[in-house]
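Of the protein chains in this complex, one is absent; all others appear in place.
Our next item is chain A:
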Amino acid sequence: MSNLPSDDHSDYMSDGEVQYEVKHPKLNENFSTTVIIANLPQVLESKVSKLTAVLGKLAGKVGALSTATPPLMPMNGDKTHGFAFITFQSSADATKCVEAINNYQFDKSHKLSVHGYDDVCGLRTVQDTYVEKQAKPYVPQADTGAWLRDPGQRDAFCIRQGHETEVHWADGLRDPVIDYDGSREKAAGIQWCKDRMEWSPKGSFMATIIKQKGVILWGGESYEKLGRFAHADVDHVSFSPCEGYIMTVSNKPDALDAVKIHDIKTGKTIRAFKLYPSDKFRQEDEERGEINPPAFSWSYNDDYIARMGEDLITIYELPSMKLLEKKSLLADGIKEFQWSPGANTLAYWSPEKGNSPAQVNLVSVPSRKLLRSKNLFQVNSVLMSWQDAGRFLGCKVLRHTKSKKTVYNNFELFRVMEEGVPVEMLDVKDAVFNFRWEPNGTRFAMVHAENAGATRMNVSFYDMNKTVMADEAGIKKKGKKLTEGQVLPELNLVTTLSDRQCSSLFWSPAGGVIVLASLGDSSSGSLEFYDVNQTITLAMREHYRATDVSWDPSGRMLSTSVCQPLSGAYFKFQMDNGYMLWSFQGKQLFVAAYENFYQFKWRPRSVVLSKEQIKDVETNIKKYEREFDRADKERARALYLEETKGKRLQRKTFRDRVADLRAVYKDQRQQRTQMNGGYDSEDDNNFTTTTVKMTEIIDTKETVIDEFP
């Protein structure tokens, strides 16, 4: 080699160190396929083979045993220890074995105790002496209910304008005041909300979305940071109804964790899912060119979360996030499902398929009992809507005639709380654009017009219950006499308002009052405040180009706003951006305009009073009224005194100045009197007061009285 020019081989020589790593197969240190069976009879060596055979037969029923590692039974002197190692071919079978033959009565006096080998090995780390765990020092959590105890009985709302995110208080009496505007974060050079914000269903938390990073939760009296849920490219966020969990969604079809479920209290992600439950939905969306996967939805009490799949609904139990009873709920041909807001009941509908009719089904969870099934024919689509307490389910069914040439609507109204779930039908010949249940009520309203292209709408109100009037009392119905004031479960039309400019309906959360609004680009933003109890219009108002309308949780105020989308299109709105507050009677309370305005969200509030407490308030309403009135007045006066402090000071300074000047003037009195030839104009005796009576003839009229004969 030495005679070779060193240059020639330099190319073939590696400069790096030679690595002598021998690639042995890795030792499998995993004993997941092995189980220990203890509490066996202790037998002499002669009987070992027989016992092993019996054991092998028993375990072999669960799964195939490993041929490489036969059952082993260690000896203790001349007898066995009383336990054995059994190795399966798969770890799944080993796990099954533990479940299957643990506590198996082997013979009269021996009950088997079966454990995974790994589990038993884990016991080695347990120390013999018990060391008491030190409790972590108590760190008080932020009081997320502090805002509910506001002494001013105010409601809060959040707005996103410009680069600001501000939480305001409003009570309908005074102009809104800022509660928190992210000043602490601003001082630290952070913007506390960059994209959208969302309140939790009971208003305890405020979630701000930071698109690149995830979601931050804020709450407590000073809006502290209460949690962070990392999720890159997050698009949506959804709280569970009892605020136990939060779901973050990013619209990335390929990501394995596009949907994440987190536990709010621990801050941990408890499960992640792909965006689409199956490729079928993805293909459908891709054909339509939109991302609209079947969404997860929460049951009313945080017990379950469910998502629609192909011909099934997958229901997961919370907080374990395990599939309920390890199997999905079969729902053939399902198109859409909804949880009842008042019970663990699912409603779903499926379209017609071959000879089988379209169906609306109500299923109870976890019993999976079919509460009600309704067959429908000639169905184009079904729009389901629950009344907010889950008392009624309304289904707007768009149907076609046999020839499929004309379509018409019909409503299927389920009385969910009643025995057997009776269903009422309501045929509507008109095109129906919108329908809404009254919160806490039995009524619903719908917008309809003769044809789909109409510009003037009719709004009809229906009541699921009928109150017997005086003139109907005494009439026999179904063998029973009716009495006045009796409430019958009978659908009836309350009233119809015709020729209205209306596209959307907004019931007051307190019920009774509804706002008919025409929203959208081409409409005027007209608002009609309508009292359904008295069937009178309270006010007709307008908020030009309004895009959003919402009630405060108490039903005292209504907000209307012109919001621009967070991404672009701002030129469209520039002039009108901002919001207005109205009283429920339609009185304008407040107007605010901003160059950029994105969001207006009332802080939701749950009812914390029990039924008895509410009743107590209702009976003593006069007393409370007086108390609140007095408190209102005191507060207004205190506020006014505070506000006018500066002005009072100004006034005092000014009056002092005038008094000084007057003193100078008074000093000159004598000189002045002299100059005026001895006349003292400040001496009151030089003035005489006279009373003058004046008569003014306003009108004269001449009438001829009967002449003398």
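In the analysis below, contacts are C-beta pairs under 8 Å (C-beta built on N, C-alpha and C of every residue); 3 or more make two chains touch, one makes a residue touch a chain; residues count from 1.
Keep in mind that, in the parts below, contacts and distances are computed from a predicted model.
In the listed set "DNA topoisomerase (ATP-hydrolyzing)", "DNA polymerase delta subunit 2", "Eukaryotic translation initiation factor 3 subunit I" or "Phospholipid-transporting ATPase", the entry agreeing with the UniProt name of the missing subunit chain is "Eukaryotic translation initiation factor 3 subunit I". Contact with the chain that does not appear here is found for just one residue of A:Ala64, A:Ala146 or A:Leu661, A:Leu661. Where chain A meets the missing chain, the touching residues are 637, 640-641, 644, 647-648, 650-651, 654, 657-658, 661-662, 664-665, 668, 671-672, 675-677, 679, 681, 694.
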